[in-house]
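I have a structure I would like to understand better, so I am pasting it below and will then ask my questions one at a time.
Omission of a single protein chain aside, the complex is shown with its protein chains in their original locations.
In order of appearance the chains are A and B, and numbering begins at 1 in each one.
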Amino acid sequence: MDFTDWMNTRLPSVAAQLEQGVRSTREITSEDGLDLAGRNDIYEILDDILAALFPGSYGRERISNENVNFFLADLLRHISFNLDKHILAVFRYRCKKENCDHCDCNTRSAEALMHLIESLPRIRELLMLDIQAAFEGDPAARYRDEIVLSYPCIEAIATYRIAHLLYELEVPIIPRIMAERAHSRTGIDIHPGASIGTRFFIDHGTGVVIGETTHIGNNVKIYQGVTLGALSPFDKDGNPRKQQKRHPDIEDDVIIYANATILGGHTVIGKGAVIGGNTWITEPVPAGAHIYNKDHREGLRRRAGRKR
Amino acid sequence: MDFTDWMNTRLPSVAAQLEQGVRSTREITSEDGLDLAGRNDIYEILDDILAALFPGSYGRERISNENVNFFLADLLRHISFNLDKHILAVFRYRCKKENCDHCDCNTRSAEALMHLIESLPRIRELLMLDIQAAFEGDPAARYRDEIVLSYPCIEAIATYRIAHLLYELEVPIIPRIMAERAHSRTGIDIHPGASIGTRFFIDHGTGVVIGETTHIGNNVKIYQGVTLGALSPFDKDGNPRKQQKRHPDIEDDVIIYANATILGGHTVIGKGAVIGGNTWITEPVPAGAHIYNKDHREGLRRRAGRKR
Partner (left out) sequence: MDFTDWMNTRLPSVAAQLEQGVRSTREITSEDGLDLAGRNDIYEILDDILAALFPGSYGRERISNENVNFFLADLLRHISFNLDKHILAVFRYRCKKENCDHCDCNTRSAEALMHLIESLPRIRELLMLDIQAAFEGDPAARYRDEIVLSYPCIEAIATYRIAHLLYELEVPIIPRIMAERAHSRTGIDIHPGASIGTRFFIDHGTGVVIGETTHIGNNVKIYQGVTLGALSPFDKDGNPRKQQKRHPDIEDDVIIYANATILGGHTVIGKGAVIGGNTWITEPVPAGAHIYNKDHREGLRRRAGRKR
């Protein structure tokens, strides 16, 4: 068939088939239209929030010293206006899904938005502590500015702290879109449901996975490829363990080296423990313990021996 | 030397040297010009195809319910117009490389384009099954919409299903550009040559590698960091094993946990087998077997012991 003929005759029927598919899978679309929480809108709003937290580093605009306040006030207004619509849309979406008629979506979504914006100065303070931890923890770091501008963990942790706040306010879907944006850009996958203390540092970061019910204390340092995951996502009957504690607890001052795998909701890594690289941990580890895999220990021993 | 002087005197000679380099490596450029399959064009076309498959979630435009058909017909026309040129360019490129004078590039490229567009409704149906598998397989999933909007495996698998179709139609280069776009965004590297059944789910996904000659059955679930790779890409004489079966077969209902490495063209993982995390598999595994690495088994044993 000639290409132009095909464009005029066959292509419209493909469009009709696709449309039928889209309409028949109602669950997968908002009942108010198809534009539920378009990912790209959320990405832009997230970029704007990061630009408000780190003006001049993130974001596109140059800001002179005199214009900082003007820039921030304008940007916060812009974020509020755009994000409010999306939070309202996902609240309404959940109400319809759950046949809820008693919650006041409009009020709840406005409150969530206002709470997020009012928390940004506190989030910035927390991020300054994370940046300080990165500066102290990485021998390759020369300047704190370098960390803001080039360390993937800062974008990942900043996004996590924003998404976690929305998760706690029970905003559906949007926190996951934000988390996956950071995952896409940094290779660091932090579920918005995890709780993470102050002075958190992730070096390199590609392949890090931190599950929904993980608790992490203060002053914890982890390296690339570390998984804080579930021992099995399914119970004995093969059903997914939804809304159960499935992921480990990491107490204060713990260091976890590259590609360690720590699994299970009963696995507590005690305060000050050091977990070596490439280890596989499914049991609690006492405070202060140093765990290495055998190969690693042998390597260190031979190394030490050679020095005599 | 003064910077402005340098701009006027030295810089043009650098441009001339670069030009000479570009022209002298003819193999690396199309003979019709330098714009063979510009990556960014292919990226935009891929984004448009994803927007046609998931209108309102992917893509930039908001679509009201009444405008779905209009949106889709317009978008498919736009995709067809843009992709047709690129498919023709890569077909012609191959003909010149292989001194082919008998194939009819124009007809073949138009046919490939039309076949892709007409297959989109079927690809969407397959993706709905993948989304359902993700919903059933991940305890953290709340809604199917959340999966479309935020799970990296959906973008990776959708891109794979599009690229695989073009690979089967023997379209050169473009499928790899598409696959690497998804790899860049998701950390999931699926070669377009792999064959993958229905209800495929990848959780988290960063670091997953699925090689060119891999076969995957239906209802298979894999986690981050899983490699389905070649035992050695070189034969005894050190030559790369081009166009040989080099990667494993994964039968129906298999689960492969995080960071497992399964290698080799003779390695078949039998129906319903469960492969534990951090395992290294270079031998066939019988149907229904559960394989864990020793450390893992010990971990589970100690764990079970403690409960008594």
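Everything below uses one rule, namely that a residue touches a chain if its C-beta (ideal position, glycine included) is under 8 Å from a C-beta of that chain, and two chains touch if they have at least 3 such contacts.
Computed from a prediction, not measured in an experiment: that's the story for all the values here.
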Given B:Tyr58, B:Phe71 or B:Tyr93, the residue that touches the chain left out of view is B:Tyr93
Among B:Ile117, B:Ile157, B:Ile173 or B:Ile250, single out the residue that touches the unshown chain. B:Ile173
Please identify, in ascending order, the residues of subunit A that touch the omitted chain? 52-53, 55-60, 62-65, 68-69, 72-73, 76-77, 80, 84, 110, 113-114, 117-118, 120-121, 124-125, 128, 131, 136-146, 148-152, 185-187, 203-204, 206-207, 224-225, 258-259, 277-278, 293, 295-296, 299-300, 302-303, 306
Provide the residue numbers of subunit B that touch the chain removed from this figure. 1, 3, 6-7, 10-12, 14-23, 25, 27-30, 33-40, 93, 97, 172-173, 176-177, 179-180, 183-184, 187, 189, 191, 193, 206-207, 209, 211-212, 225, 227, 229-231, 233, 240-244, 246, 259, 261, 263-264, 266, 280-283, 293
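Everything below uses one rule, namely that only the chains that are shown with their structure count from here on.
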Taking the mean of the CA coordinates per chain, how far is subunit A from subunit B in Å? 24
